[in-house]
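The other protein chains are all here in position, but one chain of the complex has been omitted.
Now for chain A:
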Amino acid sequence: MAEDQDKILEEVTGGEYKYGFYTDIEMEEFPKGLNEDIIRLISAKKNEPEFMLEFRLKAFRHWLTMKQPNWAHLNIPPIDFQDIIYYAVPKKKPELESMDDVDPELKATFDKLGIPLDEQKVLAGVAVDAVIDSVSVKTTFKETLAEKGIIFCSISEAVQEYPDLVKKYLGSVVPHQDNYFGALNAAVFSDGSFVYIPKGVRCPMELSTYFRINAMNTGQFERTLIVADDDSYVSYLEGCTAPMRDENQLHAAIVEIVAMERAEVKYSTVQNWYPGDKEGKGGIYNFVTKRGICKGDYSKISWTQVETGSAITWKYPSCVLQGDHSVGEFYSVAVTNNYQQADTGTKMIHLGKNTRSLIVSKGVSAGKSQNSYRGLVKVSKKAENARNFSQCDSLLLGDKCGAHTFPYLEIANNSAKVEHEATTSKIGEDQIFYCNQRGLSTEDAVGLIVNGYVKEVINQLPMEFAVEAQKLLQISLEGSVG
């Protein structure tokens, strides 16, 4: 344990954003700008069936009628949607026979990121779908999963091979007219992951997607669709990084989850997009729509997120609890430092009877950052015996940052039991003093206390991720003390 700590400390002292390298891979890019032709081009390039093009165009036409929302507690500089490249692909051979055929530069990239893309890392036991600049480059363990009937592939592949499934579920949780960035994603999304777990199957390993923005001036618009049929279980991980750049890049993704009867889906995110430098220059705008629907009775969807990156985060992973006895959970740690801004939280929509939801949100703000929790708990009239408990804590490190809570409770059923609690405080001087006295530097003490403070959420993460998340926290908060 002590050794681990030492290692973490060593890494901490090492640096700021360690994923900020840029890989020189040959890219194929579309011209900048957004119009129907670009969308047709994306669709044609991907050899999509007619219904996909229609879906995209419908979304695009609707998007044109919408305005960028401004209700969040964020200061978003104007985005020029015509100045973005909507499609960028690493140039590659059409079919990959084995790992040896992967572009060595690309392989090196994933090695640097520490992603077990290689078959040698079988022991890590994680099936990975890697998405770089909008396009899925490699999915591992496909065969092993196929034996169980599990489909895990890029969404472009799914469109080709399982058009019925895609047609049935795409846009069923987040419709194309849902929100501004959601509509934009529906129009231009280039790739993402698709997961289908058949009836009664418990996915034997963690499924994982690794996202990376690499090329300049590009936006990343990926779309993930997870369908868990009756009595199935899957745990899904998502990680993201990007190179350090001066300009801001847009990331507008959608994740849709459908859980049928007694199915359970666990979705974990460690979001570490480039947050911008100390002066707040550059960084990713992370505007993401994530929503799951507990369609069947006794189903369960659990979101866990560790948000340390991005210049601006705008993200509300939600659960629609439609089936009776369904359960929604949301565990979140959001850390902001320097000039980062985050407005994140969840929505729990109780529709079925005896539905339960739990919200645990831990915000940590440092530097000159702004960190908001925004959440909705809605109990509809027919949702008998709904139960919700929300706990939103904020920790302030420094006197120039802000921590805000905006919970909404809308209750229309008298059998509901809804509780919300929020506290805001800073680390006590006595706590720091106690650590100092035992030989810990103030910086280490803060790290220790913060890690303890977020433990409740980190504990929900799968093992490999938990270690990474802990390290990330340390790095994100570096330089925030003293």
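We take it that a contact is a pair of C-beta atoms (placed from the backbone, for glycine too) under 8 Å apart; a residue touches a chain by one contact, two chains touch by 3 or more; residues count from 1.
Definition applied: contacts and distances are computed from a predicted model.
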item	value
Name under which UniProt lists the unshown chain, selected from "ABC transporter permease", "Extracellular solute-binding protein", "Fe-S cluster assembly protein SufD" or "Gas vesicle protein A"	"Fe-S cluster assembly protein SufD"
Contacting the left-out chain in the complete assembly, out of A:Asn35, A:Asn75, A:Ser415 or A:Asn459	A:Ser415
Residue among A:Ser154, A:Ser193, A:Thr405 or A:Ser476 touching the omitted chain	A:Thr405
Footprint left on chain A by the chain that the document does not show	71, 73, 381, 394, 396-426
